[in-house]
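All protein chains but one are shown in place.
Chain nomenclature is as follows: A, B, C, D and E, assigned in order of appearance, with residue numbering initiated at 1 for each chain independently.
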Amino acid sequence: MEVLVTALICFPFLWAILPAVIHNSKRRAFTVYLGCGIVMVLSVFTAIQWYLAGGQTLDFRLPYQEAFGEIFLWGDIFLMCFITYLSYKHNRLIIAFLSIISTVVPTILEKFGPELPAGPTMRFDWLTFIMVLIIGVVGSLIGVYAVGYMHGFHIHHHKEVTDRRSFFLSMIFVFFGAMFGLVTSANLLGLYFFWEITSVTSFLLIGYTRTDEAINNSFKALWMNLLGGCGLAVAISVGIIYFNTANLYTLIAAAVKTPTKMLCLLPIAMLAFAALTKSAQFPFSGWLLGAMVAPTPSSALLHSATMVKAGVYMLIRLSPAMADNYVGNMVALIGGFTFVAASCFAITVSDGKKVLAYSTISNLGLIVACTGCGYEETIWAAVFLVIFHAVSKSMLFQCVGAIETTIGSRDVEDMQGLMSIFPKLAFILMVGIAGMFLAPFGMLISKWAALKAFIDTSSVYVSTLMVMFICFGSATTMFYWTKWMSKILGASKREKSRDLTKKNEYISMFFHAFMMISLILGFPWLSEHVLKPLSNDMFGVVKQVISYENMVIMIVLLCGVFVIPFINYLLTKGQKGKKVITYMGGANAGDNFNFVSATGDPREMDISNFYMEDLMGEKKLFTPAILISSFIIVVYLIIVVGGALQ
Amino acid sequence: MGNRSVVPFGPQHPVLPEPVHLDLVLEDEKVLAAIPSIGFVHRGLESLTSKKDFNEMVYVAERICGICSFMHGMSYCMALEDIMNVEVPRRADYLRTIWGEMSRLHSHLLWLGLLADGFGFESLFMHSWRLREKILDMFEASTGGRVIFSVNTIGGVLKDMPADMLKDFVRQLDEMEKEIRETTAIFLDDYTVKSRLVDIGIISGEDAIRRGAVGPMMRASGINVDMRKNGYGAYNDIDFEVITSNKCDSYARCEVRIGEIFQSIDIIRQCVAKIPDTEINTKVTGMPNGESIIRVEQPRGEAFYHVRANGTKFLDRFRVRTPTFANIPALAQTLQGCQYSDVPLLVLTIDPCISCTER
Amino acid sequence: MGQFLPFSKQVLKNLFSEPATTQYPFVPREYPERTRGHVDIDKDSCILCGMCMRSCPPGAIKVDRAGKTWSINRFDCIQCGYCTEKCPKKCLSITPGYQEPGPEKFVYMVEVPYEPPKPAAKPATPTPSQS
Amino acid sequence: MAKIHKSPWLLHYDGSSCNGCDIEVLACTTPVYDVERFGVINTGNPMHADIFLITGGINSQNEAVVKQIYDQMPQPKVVIAVGTCACTGGIFKECYNIKGGADTVIPVDIYVPGCAARPESIIDGVVKGIGLFKEKAAALAAQSKA
Amino acid sequence: MQELKTDLFLIDKAELLNIIMEKKNALWRLCQICCSYPKAEDHFEITYSFANGQELANYRLIAEREEEVPSISRVYKSAIYYENEMHELWGLHVENIKQDFHDKLYRIDVETPFLEKEEKNDGE
Partner (left out) sequence: MTIQTRVLFAVLYVVLTPFVIGLLDGFDRKISARMQGRRGPSVLQPFFDLKKLFEKEFLTANKMQLFLIRSYLCFIVLSGIIFFAGFDLLLVIFSLSTAAMFLILASTATHSPFASQGTSRELVQIMACEPMELLVAVGFYLATSTFTVSDIVTKSPVANIRFLPGFFVGFVFILTIKFRKSPFDISTSHHAHQEVIKGVTSEMVGKEYAMVTIAEWYENAILLGIVGLFFVSSNILTVIGAVIAILVVWFLEILIDNTSARVKWQLMLKLAWGTTIVAAGMNLFLLEIIRG
């Protein structure tokens, strides 16, 4: 096991060198495919190995742990220097400052602070198992997709951007390595190193095109993530100074044992803070939106489908320590608030990628809220959502990217009638959207569990607020997804044209769709054999989250969603109806797309959805949302820090 | 195109009984641009002067519109009387005034109903129209027609109203007044109604003048213009105040028209009290030769009659500029930036009469 | 702000009182005497002068002097009453009761018993009306 | 009291009338005449309508509109021409822009004369239309069975 | 400017815009523009009517058959309907109307129906 995990972490880092040095595009593509294949196989193999071995929590040290420790240390320092250099170059000293603080403090403590007991530095348990699978499978599919996409990006669409694909592809591998490291580390120092790597790689990926906007956004991402890094640094320092440990689990255990002691909560709060920044919750959601400038889906989906999961992963880890305390309340409120606010913003934007970005933030908000609650049900729901979200988001991003290549726009309004011109793309899009909000799928089950749990939460205020957040959030979520869906199914204005989507993009997308559907179908199994042991591990109780009865209903609904339309489709196929032009008050010019205008000539009819910018537009509500969420965070942090210092 | 909709509105549309067409550019439901189109009821009846002689034209003029038909007939006759220098008997003037005010009453009640229909208040629509039926009954009893009366003739009117009939009408109007007051109060007080009218479709007095608006549209913007003050018919004997409002919005237009309903009732009462006992028409002979411009206050505002005769029985030019025609530019302005759901309402607040407009 | 549901008083009153609806097709309607329903002819006094035909704005009346018929297309008549005014014999009148709707437009024709006193008793071309 | 139970939904379109007939059509739906007694609803949407009440003599601009609306009504459907204008063109038939009568554009089933057609007369027309509608529906059913 | 009868003045083309501006600045409202073609006189008569309160003022412009008349739609926006109508129904040439419907204000089959009538009558 140790070896496998080490391989999992080290392999991508090493493999990253290959695309960087190979410049022949065919051969480079081959290396990337191969690398992704290996990563996928390796991760699946590791996971299965572990599963077959009985699914016990494994605590272990890496082989050559000391050597790794040194690498981490110097790696941290290298990253710090790198960032300092860049920020000096671009005249953003505040970033250098953040970076230096967050690196220097733990480093000094580690070097010169008290000697820490040598315990296990890694852990592999159910959550790791899931995360490894997500990163391995979804991540490597993204890798496959990226090769084709980036080819199209440079060769066909954006000739003006310098071709730095070698760099891009190798960064993807670096990223995999860091993510694997992140989800397996138990030692905060190791975790911190990987954490910083993800921040920096994402910074580099966002700035890929080197336009002004890209550079600005990349720095935005950087400072927000570094701020989170600072939180992590504080947590490490507190851990080392007060608890004499840098082990995540020790800290969690301490907090679980004495939830009323603020000092114990402090590192948890700091870690949670870091996680909030990483998972792009309000007020730190800006960076994820900014990330959308990166070459369309590849990096965007890296962020939405995988990187943000780092934050969520951390919160799920922490959640037993957050049950019914200040930290938990803070996280839950931020999550709930983000859920509502981001879904409101998602209504007001029409750029497909932006909708996806906001919906990511919003869904993550729901997950975060679940973790903040810290009950078995919510963890169950949170993990469930993580899985669904990863698959469907990755699929959606790829799909929007492919659509952009094909129809030349990623605006939702331009996807009118996609179903009849590019049915394959539309099908994938539909599956993805359905997976995000339709009746028996992921979101719904999680909402169900979350509502139940929040009603039972002990804090009256939090409970009331959270219930409201969820109720309103689910209404707004429904709005933007449905309007998108209805756009796709509408009548099409465009001519059929050639589908420019690459084969490998399709392979990746269909594989996702397949996964999605099997996840949906296999959800009782998943619940029974993965999620239950998971919450059992975390809380030590086995609880049937969803009753047998409801399980049956959900399955009935599920079949309903597929079977009812299908049967009806078959039944109505033979119906003969006379074709008639649509009703336009008698002004139809004869083809449903034009009407007789006021001047007597045909004029093209356009139909667009509601965006409600006056009501809940970014311009109007973004600043208040940031203020409210900052307020929540600041107040709770003051409570915790103040309490700890007393 | 981004998130803009470009959609047609009408010509066939149940909110408006008459065909109106607009090209709308919407953002969500906000109207960014609205281009009205007219011509769905354009019959070209001004050209009938070459086919019908000036006497038959009375009946054509009446059929410009079924709502303000009486006044069209009357103004046409007034124009020809002016050209031919005919003195109309005083009683005929009074009768014309009474019928004219009854027309205004029925037109305003009709409008109130349509407005209620436009904002989805079905029972209020039904109420207003039920009240209006009584006026129509009065019309039928006095002229024989419900909407087209054919009582005007060049030189006076064709039918007289006996004194007891007039008394009976006044009695009926007294009874109705209470009911009308109850019903119109809803337009002015109800929360949901107000949410649809207040501050919607604002047009300032100056803008109204610049765009040539007339009638209640103008008076609701605080401009005191009423052709009745020119003193045609019996109006120079009647005592009345022009009703204006300074709110400039849809609510003000509603307010002004409601005020005019009661004003009309009052004018009818005064007329009945003062009506002299003379002939009802004078014999007219000869051919018209000359030109006349007549302005009459229709329910919807000032109607502008321009008649030019050349000494034969076929007129040279018969031109009607109806109030709705004059109000369309003002309407186009109020439509800018309103909500989609306000579109029919704003169209209704000018009290459109397309058949008048397009003749 | 305005009042909430101020109309409910009247609405409830209506609910419990007799509706205003007439029972029309089941109970026939009574018309006031002046109602202009349709044009009737007193065929005995008609002299087939054709005045009505020439004055009718939509041209609904046809007078056939040779065939001795007077006919009216009631689907074309606009009940303006101009013919009744113009008729020298005042044999036309406009009376309550309207033409039944139906699937076909038809012409109502009466034979006029009038005997012209002598041929060419009338001028061949009528002078313009009302000079 | 005999009842006429059916549910013919009306569509009313003003094909260049003077308005007089239109307001009388509307008056039919209001309390005093209340055609809803026969299940009549004024829908305003051709897709749902059974009876097409057309007023006015149809001008050139309206011709296409009237045809289009007529085509959008599903069978069985009945067209009623309301008012003298819609029957023959009436006083406007000599105008340069009037086609003259609704039957110049679409087949008309019932003519309701009158200027303006009285509500009673319109009700009679509608009741006749309902009868015709029944027949047409039966014919359609027979046809679809065959 | 020459007074024809009460409130009716004959003006020529050069005066038109001045008068219009004057009226506009004094906040008069445009009542109507009427075009006619009296058989006997064989030219267009275009009558512009303005009102202020109860006051009325009419100005008449004489134009030959093919003569171009300046548009006042840039001063009085509401004039577009009148001017388009004159152009469409009478065939009067109005120079650059602010919003030209190009004979589609009323979509009629007959071209300039009012003038054709005149011609027919002339021929009789």
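Everything below uses one rule, namely that a residue touches a chain if its C-beta (ideal position, glycine included) is under 8 Å from a C-beta of that chain, and two chains touch if they have at least 3 such contacts.
Since this is a predicted model, take the numbers as computed values, not measurements.
Within the full complex, the chain left out of the display contacts the shown chains A, B, C, D. Only one of A:Lys89, A:Lys111 or A:Lys579 touches the chain withheld from this view, namely A:Lys579. Only one of the listed residues, D:Gln72, D:Thr88 or D:Ser121, touches the absent chain: D:Gln72. When the missing chain is restored to the complex, the residue among A:Leu58, A:Ile607 or A:Ile626 that touches it is A:Ile607. If you put the hidden chain back, the residue from A:Leu489, A:Leu621 or A:Ala644 that touches it is A:Leu489.
Mapped onto subunit D, the interface with the missing chain covers residues 3, 5-8, 30-31, 34, 36-39, 42-45, 47-48, 50, 72, 74-76, 137, 140-141. For subunit B, the list of residues touching the undisplayed chain reads 5, 7-9, 13-15, 28-29, 116-127, 130, 190-193, 195-196, 339-344.
Annotation for subunit C: contacts to the undisplayed chain at residues 5-8, 11-12, 14-15, 19-21.
Just so we're on the same page, only the chains that are shown with their structure count from here on.
In summary, the chains found to touch both subunit C and subunit D are B.
In whole angstrom, the spacing between the mean C-alpha positions of subunit A and subunit E is 69. We define each chain's centre as the mean of its Cα atoms; on that basis subunit B and subunit E are separated by 25 Å. Shared interface positions of subunit E, defined as residues touching 2 or more other chains, are 106-108, 113. Residues of subunit D in contact with two or more other chains: 13, 31-32, 45-46, 59, 61, 65, 69, 90-91, 96-97, 115, 118-119. Contact between chains, as defined at the top, is found for A-B, A-D, A-E, B-C, B-D, B-E, C-D, D-E.
Residues of subunit D that touch subunit C in their complex: 1-2, 4, 31-34, 37, 80, 84, 87-91, 93, 109-115, 118-125, 127-128, 132. On the subunit E side of its complex with subunit B, the touching residues are 5, 7-8, 24, 27-32, 34, 36-40, 47, 49, 51, 53-54, 56, 58, 76-78, 80-81, 89, 105-108, 113-114, 117, 121. The touching residues of subunit A, counted against subunit E in their complex, run 599-601.
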